[in-house]
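Moving on, here comes chain A:
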Amino acid sequence: MLVVWLLAVALAGSLVTLWVPRQGAKVAAGIIGALLIILYIGLLLHPGQGVNVPWIPAWGIRFHLGSDGLSLFLLGLTVVMTEVAILASKPEWGRMYYFWILFLEFGSLGLFSALDLFLFYIFWEIVLIPIFFLLTSWSGVKGRRAAMKWLIMNLFGSLFMLIGVVAVAVIHTQPFGPLTFEIAQLAHLHMDARVTPWIFAAFFLAFAIKAPLWPFHGWMPDAYGEAPAPVTALLAGVMSKAGVYGFLRIMLPLFFPEFVRYQTGLLTLAVIGLVYGAFMALRQTDMKMVTAYASLSHIGMIALGIFSLTRVGILGATFQMVAHGLMIGGLFIILGLLEQRTGSRDISAMHGLNASAPRLAAYFLFFALATLGLPGLPGFVGEYLIIQGLVAHEVAFAVIAIIVLVMAAWYMLRVFQGVMQGPDRGQSILDLKAPQVWWIVPLAGLVLLLGVWPNGVTAAAVPSLYHAVHLFAVKGGGV
Partner candidate 1 sequence: MSSMHLMLPEYLLAGFVLLTLVGNMVVGDRVRVASWLGLIGLLSSFVVSASIWSVSLKPAVLLNGGVVVDNYSLLVNLFVLLAGIGAILLGWGETRWGQEFVALVLVSVLGMMILGLAGNTIVLFLGIEVLSLPLYILAASEHTAAGGEAGLKYLLLGAFSSGILLFGLALLYGALGSLSFINFASLTNVGTPMMWAGLSLTLVGIFFKLGIVPFHMWVPDVYEGSPSAVTQLMAFGTKVGAAAILLRFLDFGFYLSPQWWGPALGYLAVLTMIVGNLLALPQTDLKRLLGYSGIGHAGFLLVGVATHSLDGARAMLFYLLPYGFAVLGAFAVLIFVAGNQDSVTLSDLKGLASRRPLMAAFFIIVMLSFAGIPLTGGFVGKFYLLQAALFANQPGLAIGLVVGTLLGLGAYLRPVQALFSPADESRPVPQWTVGGAIVLAVAIIGTIGLGVYPTPIVHMVNQSANFFWLH
Partner candidate 2 sequence: MIPVNWVVALAAIIFAIGAIGVMTRRNPLIMFMSAEMMWNAAALAFIAFARQWHSMSGQVMAFLIVGTAAAEVGIGLAIIVTVYHRRHRLDIDEISGMKG
């Protein structure tokens, strides 16, 4: 039942922020976010059964929420990152801003806990709306076009997925089955070989656009670039995981044979994204865009883990989803603080800032190192597991992945060196102050904890993970 409380508090909280005084909106949102973290800790201690009641009986739709090894830590990622984003936002952005942030949290929590395909789809589209309005009203001049691009590109995939959702349920009824949207019941469905590729493509398109995977990332540069830093952190940290989560939660159980059939193509797609993202990150001079393309590259890496179709690769991807969310979110927020202080995002415009802002530089370095996969930090654990999964069967892809890891170190450190090190040209900025340090330290601590004690996540995830993704016929490479 705690899952339902989590959702209810997020929804009610978002409405509450609309009625508090304008200046108190940030405080109220912060309190609600903290309350959700406490509730989530309760959920961690008592995972429980979730809830499963009829919703629209005529169509066999049930209100089915639950949390298992696959979703439990993504729920945690959502509550933590939302709270950090709230704390990193400015109070003067007003009530609507915090309403949309909390509404986004409501949608994301629902997305990660829905076990009914219809319910999943509802939340899948719901999360698009807050981002649309956040981009429309709280971002730069080009924000509106970015918002339009975001919504239309995502709905393009989603609406075709809706056909897929309904088609799967209809096929399930065909000879005598009941009309149902339960993901667990729809798994291992035997479909006509003529329609399966189309349904597979419909689902794949939606998830690949949301993630985004190359070549479906058209909305990404605009949206990541235009959104305010906390919103970018949520986009890259939480939203991008929704697409990948869809591969694991929906597509693996439903389409395992198709995954095996198309595996080489899918791996190629992921690896192109990985390399493309890394090269684009190297070419950018805007530090936010470097990170954006780095994120694209990382998502390619996670996708590699999933498409390896090995237990260890999928476990690595699951772990990396959580770790990457925390790291890239933290990095975007640090960049946001830097942009606020310098008024620019151009690497060449900044030099030697660590002289005046040593603490900011230190946290920047920490998150940059974490994303590039330094051993001891969680990025390393996830990438190691993914590559281990690849080595077993797809050595060529593993080699490319390792080469890109080296490039990752290059593009991340290039930003750090350009901005923080080098000759001090008298540019002086404000260092991190007490209130900011208070919430960056726990975030960094969480990242560190994941790095030194990954077993905390993996051990909890493994049993239910294999059940959730129906990995009964994997290619081996056991954990």
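Here, contacts are C-beta pairs under 8 Å (C-beta built on N, C-alpha and C of every residue); 3 or more make two chains touch, one makes a residue touch a chain; residues count from 1.
Regarding candidate selection, all candidates are chains of the complex that A comes from, given by their letters.
Just so we're clear, the structure is a prediction, and the values are computed from it rather than from any experiment.
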Using the touch rule from the top, find which candidate among 1 or 2 meets chain A in this complex. 1
Considering the complex alone, what residue numbers of chain A touch candidate 1? 55-59, 96, 118, 121-123, 125-126, 128-129, 132, 136-137, 144, 147-148, 151-152, 155-156, 159-160, 162-163, 166-167, 169-170
